[in-house]
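Structure first, commentary second.
Only one protein chain is missing from this complex, and each of the others stays in its spot.
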Amino acid sequence: MKRLLSSITDGKGFDILLVAFPLGYLFLMSGLPLLYNVLMSFQEVDMFSRGSFWRPFVGLKNYRDLFAMPETLPILYNTGIFVVASIAGQFLLGFGLALFFWTNFPGATWLRGLFLVSWVMPGLVVGAIWNWILSGDFGVLNFLLRETGIIDGNIFWRSDPDFSLWAVIIANIWLGMAFNMILLSVGLSAIPKDLYEAAELDGANAFQRFWTITLPMMRSTIGAIISLGLIFTLQQFDLFAAITSGGPNNSSNVTQYWAWDLSFRQYDFAKGATISVIMIIFVMFASVVYVRSTRHEVRG
Amino acid sequence: MTLQIELSGVNKYYGAFHALKNIDLAIEKGTFVALVGPSGCGKSTLLRSLAGLESISTGDLRIAGDLMTTVPPRKRDVAMVFQTYALYPHMTVEQNLTYSLRIRGASKAAMKKAAADVAATTGLSDLLGRYPRELSGGQRQRVAMSRAIIRNPKAFLFDEPLSNLDAALRVHMRKEIRMLHDRLGATSVYVTHDQIEAMTMADHVVVMRDGIIEQQGRPLDLYDRPANKFVAGFIGSPAMNFIPATVGSDGFSLVTHVGEPQTIVLDRALDPGRSVVAGLRPEHLTVVDGGGMFRFPVGIVETTGSATYISTATTPEITIVDTARRSIRTGDVIELTIRPSDVHVFDTKTGMRL
């Protein structure tokens, strides 16, 4: 007992104590649900068996049923488009802004930071604002597009199956762009200035300097940001809830919204768990890429 | 004399890495001990083990006679001055000084008096209310020293405390630390990679390499009689010249082939024909105008004003320190001589002194 106490005041016991509680908590609240999710995906879960842990095992039936559903493939396809378009938009616009603010005129840092408001706002509020901006007859975006001659008639962003997914993508790009820009700015400012001076003396023009110095030096940052973008994009739920609710007719539905919809709207917890398992495996794969690309920075 | 710090058979492992190898060290009360060696030699690990910041894998540590091997740092009653000074940035100078007293529950009045007393001896009286960030490098160093002094500990541990100061201040603080040590009658262990610091400050120098103690003793003993080639090369500046040689047939001379075949006279007999390394300190080589022991072509001449550093155009290169102002130029051939008692000889294989 005395040794235990002295280990806590003076030795490794202190560290173990500090780390044991949070890790235990995370195991209980994240680890166990994760395992439970996998278990449920192999069980039959309905309103009656929900209260019991020992539900009938059905093997891979949930997975077979899931892929037999007509909406599964379109929703997976939507998810792919949502992820690729969101990341591309956030990254490219974010990179452009980061390069612009990199010139470091007075006030640049403060103004750049201001962009991050989109990221700290509740997702549901962002969704509500864009829902209104994208409204068909009275939306301000349609008005601006009409005035500038880009479109002739109103686009019904939320109710037209051809545009509903893009409505969410636009909002998501706005939401995540600033975060991309801030992280890219950090990466840019880490490149030593004398590299550019050396390249300039070697005769490289601005475009060549960007391709031969900026991009290669940013490789690990870009890798980290794209995998972070993938992770955040797959977490995006609030915008779907606030703008289209996955409709019309699943045209803007993606897996992370669908999983919730299956469980909490259709009370099909087994299928909700099944699609969750599939997506979680995918997200974990992305996070391994993220961890690998930040690995040397993690070790500091 | 009583032993203040005693290490016997101390080993330290980091996983498979053997950082301290069977260290035996006895430090008498009142001595100033310098641990010196190249980076990675284990000197800092040894010091941190004394403080209790690293645990000893096997072996015993005694401080003032008490077994301290597994005692936590706070119960060892030693004070440490860190390389970065480790001043608490959120506390004033006075709070930094009295931190250890506060932990031990000293009264406010006692702390104030102790801080004032120490500040008076180290010249910090006007700075007690300042924060570390408002101090210069030298002042910070003084605060770090004072924080150790105020405790009147069983031993002072210094971890390269002068390496962040500029050259002039370093020379000054060297003397100041030594004077404080004498006045306090303290026992100090001082880690440095600078052999000049070790030689000038310490009563007892411990030279370490790869986790073992290569040699320990009084500074001049290490200079005069280095136990092996490593210590010989490490102590002294510029470093000792090493020349491969063979013991001559009479046993009283060395034959070398640096430049032309030459002979170095010895004052003692060695086994004829044995392959050895001759060690010649640059300051022991004298340039003479004829009648020299050996001749070398001159490579580069550097003058500092007080001395001239001559490097020969041979392999290995030989450095000579010459304090007489001679007009020697690249391409000249100079004659050199050395007193036989100044010639060090080491075994080629083991590097041990012969």
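We call the chains A and B, going by the order they appear; numbering starts again at 1 in every chain.
In the analysis below, a contact is a pair of C-beta atoms (placed from the backbone, for glycine too) under 8 Å apart; a residue touches a chain by one contact, two chains touch by 3 or more.
Note that contacts and distances are computed from a predicted model.
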Missing chain, UniProt name, options "Maltose/maltodextrin transport system permease protein MalG", "NADH-quinone oxidoreductase subunit C", "Methionine biosynthesis protein MetW" or "Heme lyase CcmF/NrfE family subunit": which is it? "Maltose/maltodextrin transport system permease protein MalG"
Logged for chain B, residues touching the omitted partner chain are 51-53, 72-74, 76, 78-80, 82-84, 86, 88-90, 99-100, 103-104, 147, 151, 157
Hidden partner chain, residues of chain A it touches: 8-11, 14-15, 17-19, 21-23, 25-26, 28-34, 36-37, 40, 45, 50-53, 97, 100-101, 103, 105-118, 120-126, 128-133, 135, 137-138, 140, 143, 147, 174, 177-178, 182-183, 186-187, 221, 224, 228, 231, 234-235, 237-238, 241-242, 245, 256-257, 259-260, 263-264, 269, 272-273, 275-276, 279-280, 283-284, 286-287, 290-291, 294, 297-300
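The rule we apply is simple: only the chains that are shown with their structure count from here on.
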Compute the distance, rounded to whole Å, between the mean C-alpha positions of chain A and chain B. 57
Listed in rising order, chain A residues that touch chain B in their complex are 6, 9-11
Provide the residue numbers of chain B that touch chain A in the complex, in ascending order. 72-74
